[in-house]
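The complex appears here without one of its protein chains, the remainder shown in place.
Residue numbering begins at 1 within each chain, and the chains themselves are lettered A and B in the order written.
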Amino acid sequence: MGPRFSQGKEIALTTQIDFASLPRVRVPRIVVSPRRILSDVLSKGWVESAIPFTAFIFVLIGISIATTGYFKPSNLADLSQYAADGGLTVLALLIVVAVGGIDLSVGSNFAMSAFVSLYAFHILGLPVWLVLIVSLVCGSLIGAINGILAGLVGCGALLTTLATMITVRGLYTLASQARLVEISTSTRSDDLWDWIGFDKLLGMPIGFWVLAIVAVLVFLMFRQSRFGWHVLAAGGNRKAARHGGINVKRTIFFAYILAGLIVGLAGFLFAARQNSVGSDTGIGFEFAALTALVVGLGGFVPGRGAVVSVLIGFVTIYLLTNAMINSGLRGDFVQFALGSIIAVILAIDVKFRKNRHRLLASTYLDPVALGIEPAKGVDGLMPHAIAPKLKHATLIGSGQVDGPEDVILDSDGNLYCGTRDGRIMRFAAPDLTKVSLLAKIGGRPLGLAFDAEERIVTCVAGMGLLRVSLDGKVELLTDQTDRSLFSVYDDTTIRMADDLDIAPDGAIYFTDATKRYDIGNWGLDLLEARPNGRLLSYDPKSRKTKTVCDNLIFPNGVCVTHDGGHLLVASTWTCSILIFDLKNMAAGPRVFLSGLPGYPDNINRASDGGYWIALAGMRNPVLDEIMTMPGLRRRMTKRVPPTNWLFGNLNIGGVLKIDGAGHIRDALWDAPDGPLYMITSMREHKGVLYLGGVTNNKIGRLVLPGANPAWTGPGSYWKKA
Amino acid sequence: MAEALHQGKGTRRNGSLLEYVVIGVTVAAIILFSIFVNGFATLGNLRVVASNSAALMILSCGMGVVVISRGLDLSLIAAMVAGATTFGVLISAGYSGPLAIGLTLITAIIVGAVNGILIAYLEISAMLATLASAMVFTGFFRFFVLRGEYLLMLPKTNPAVMLFSTDLLPGLATPVALMIITFVVSWLLLRYTTPGRITYAIGDNFQAARLTGLSVRPTTVMIYVFAALTALLAGLITSSASGAVDFRTVTNGSLLFEVILVVVLGGIPLRGGRGGMRNILVGVALIAVLRNGMTLFDFSSQTQDVLKGLVLVVAIVTDNYFNPRDTETDTVGDL
Partner (left out) sequence: MLSRMKKTMLTAATGMTLCAALALGVGTAQADPNISGKKVIFVPISMGISLTEGWLRRMKEHAAIYGYSIDVRDAAFNTGAMSELLAKAISDKPDVLVVHNPTVQLLARQIKQAESQGIKVLQLNLQSNQPSTAFVGANWTRIGTEIAEDIVKECGAGSGKSGKVSIIPGQLTAADSVMMNEAAFKVFAKHPEIKVVSNQASDWEPEKARQITATVLQQNPDLCAIFGHWDVHTMGAGKAVKEAHLEDKVIVYATGGGDDATCQAVEDKILDRVWSYDADGQGRDAGTMIDVLLQGGAAADHTMLKIESPMKIIKLGPTYNRNLCWKM
């Protein structure tokens, strides 16, 4: 016994859908949930710096309470003049740490460069610009020694720079011992030298501007330049970087040179400002810089070029020390307080980092109550009432395809399907036994559709919307849309493109089933039951992607109605089919069909003017009940192992046949013992129904007695064949 | 399997090559100094070398154990001065020797435990934790305990002070005796006790040690307490010998780097899990001989620093040549 068909397609095709009389669906404009905001914030990259930033705010508040006039512009300008040396050193250290090393020699290098500047200025009497160059050369030479040993030769960075630190410090002391008196008694003065050391430009000291410029340059280096990326790659994973074709040793070498150069610049600034060096100049600089770096980065993290965080850490430590000493506290007490504060910041930060993912995991799933209309309109059609018709389906490509979520046939009768491993396969007409590869796409191809030029347009989970011509050429149409309003999480990327259909004007309508979960754990979206999905459109002419309707509950199958005027969209977790008016999409969806007995997946046209709806799974009363209990679902996912969760019955289902007005006419159920399970799509072609299932390894073929033997999909859409 | 075993053996032999190089350099230095420096090869000078390197050796034992566990203790010198400060203040306040020593021991244990807890339980990396704790200890003991930069002239009438600065046996100064005792005790602890073996396991592969069920956290605390105790001992010897406790020792930083130098030159890799007390002996021997010889040469301390730095560079490069890092398994965290 075959499925029941409406008599005569003419009648069916003229079935008018009375859109205005259908019930409206309330689609929320924005979804606000504190837990979701928290989890979105936690998944942000910048939250890594949350603890240092909080500490910074605390320090600012503390200082403004405990002192008066500390944040006067004049005082800040004074501070920034002296902070520049330290700030530059921290940036230099950041570069070296980012590449996976460390530089203990920054203090010695700083002192040496300052001395060399003074020597060049006072004893050699060089012009100031040449003095600058000389001190930069000095700094980078010391950097180069580190770079050769730690980079090119490959010695341990800590020891190498320890050695250069001791050696350069010794040389510095010897040199300054020999020449310092001469330098101290030199009377040379130079306007430019004094201007660099003491003057202000636009109200701020020169040192500040130098620091600002260097910070911006280093920031841009890490963000925009090839070298900066190589540094981060080498710091992130040396092996991977080398296998990726990066010359790791050379990158490390240059990173040390660059760091040395910046330290040389800091030494020059110091020399110009102080016009002298002391015997302890630069001693302890490496630890001070390391401390600031660690507070800013929240630990010793290679492969991160977080310029802003590190500067925040530096400013925090700097202000804290400076304010405490200036309020008359003794140096040793300040040291004690500072050490304790740093230890506390580090401890909190370590714990925060460690537990962040745990916290994220426990807050990410954010269920909400969802009441589902009881099943209706299927009396006498339920599995217990009728025999499972899919039992009689024959199989195609058994064992040759893995997970054909959707199947489609071209006008010549060749069959195409996507597979789990990211390929589009083709079964050649007429016997559909020979499988060949049409295209390798990657991702997870789901819904398929033919456009007017008979090219396959496909939704690929994890990638977006792609077009595959029948000669196997793949082209990405779109992978992002507009960001939704007030979203913390950047949802521009299309995360799980699911199904599509093409309107007569060529516009492609497709669904992004959920913005919060990947294809691997779409099941969690059911437990969450929030409106996480959206309907998007892509216009091939303007190549623009638009969000047509945001905040739908798992929008899945898409089908343009026979008259080309409306769009059917399956909303899986609500067990209903929504309908849009293609002429007025802004009016929003209305309910075309609700109270389905199972979870609708793809929708496709039938030859008689009706539609086929794949039911990926069947509802059950228990799940319907717990869908109204978000707390229970949340507790369940936190406390019960996933294998024991109450979940939708998503391994058995079938296909519903509805007429053009949305009445259920027939049901084709899976047999409990196979051969087909979890049907996610079906296509009618010349009197035969082809069935795909996202977890199947085969395609079903069911002859439809009484169906129009000439009807084909492309024909129905594009009037071919 | 056999091949792997063979390779393993080979690596170990290469690993200690640095040790032989350093021994060679030391012997060469001794010969050179004996020929060219008047007064180097005398028994008196040997005694000076031994007593001058007592504190360095004791500190290096503590640091060595920490490095074997793949840690680093940058607060070692701060702990040393902290212990000496406490002892000095208590003695000056008229406490009896045993009581002062007892209270100082407790202080040292607390200092070590603070490090251990920061590292083992709060999971801050050793270098950063001790970087912060060094500031805390220095600030705390200078501000709250000593209330000044230095403390001079420990009352010598106190038997406890006398003990540290006199000869235990004729010809054997107490510092030297304590150095030998510390060395032997550290060796025994590392070699024959459970925490000692766990120390190697932690240094070799922390995750594996933890997953095997070894008590890695208590052991880590013990390691840092041990380091603090050696620091205390070194502090007592130093302050008794020179008659002063001085926070300059911390701020100058050179002693800390010297200790790291000893550990590394001796052949204990910072990657942990390898090496033993023998390496400390080798490292101390080189540094002590170099320092003594160069002082006799009347090299200024800066020239000495430059030469020491160069020796370190040569040692690192030599070590790297004989035992290059495996670029396939080299991870970024290895400094």
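Here is the rule we use: a residue touches a chain if its C-beta (ideal position, glycine included) is under 8 Å from a C-beta of that chain, and two chains touch if they have at least 3 such contacts.
Computed from a prediction, not measured in an experiment: that's the story for all the values here.
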Item to check | Which of A:31, A:192, A:217 or A:329 contacts the chain that the document leaves out | outcome: A:329
Item to check | Residue, one of A:127, A:244, A:278 or A:520, that touches the chain absent here | outcome: A:278
Next on the checklist: In the whole complex, not just what's shown, which of B:26, B:158, B:292 or B:323 touches the removed chain?
Outcome noted: B:292
Checklist outcome for this item: Touch rule applied to chain A and the missing chain gives residues 55, 58, 62, 66, 74-75, 78-79, 81-82, 85, 173, 176-177, 180-181, 183-185, 197-198, 270, 273-282, 284-285, 321-322, 324-335, 337, 340-341, 344-345
Next on the checklist: I need the residue numbers on chain B that touch the omitted chain, in ascending order.
Outcome noted: 37-39, 42, 44-45, 48, 51-52, 55, 142, 146-150, 152-153, 156, 165, 238, 241-244, 246, 248-249, 251-252, 254, 291-292, 295-296, 298-302
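In the analysis below, only the chains that are shown with their structure count from here on.
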Next on the checklist: Quick check: in the complex, which residue numbers of chain B touch chain A?
Outcome noted: 74, 118, 122-125, 127-129, 131-140, 142-144, 247, 251-253, 257, 260-261, 264, 270, 300, 302-306, 308-310, 312-313, 316-317, 319-320, 324-325, 327-335
Item to check | Residues of chain A defined as touching chain B within the complex | outcome: 100-102, 149, 153-160, 162-171, 173-174, 177, 235-239, 242, 283-284, 287, 290-291, 294, 299-300, 302-303, 330, 332-340, 342-343, 346-347, 350-351, 354
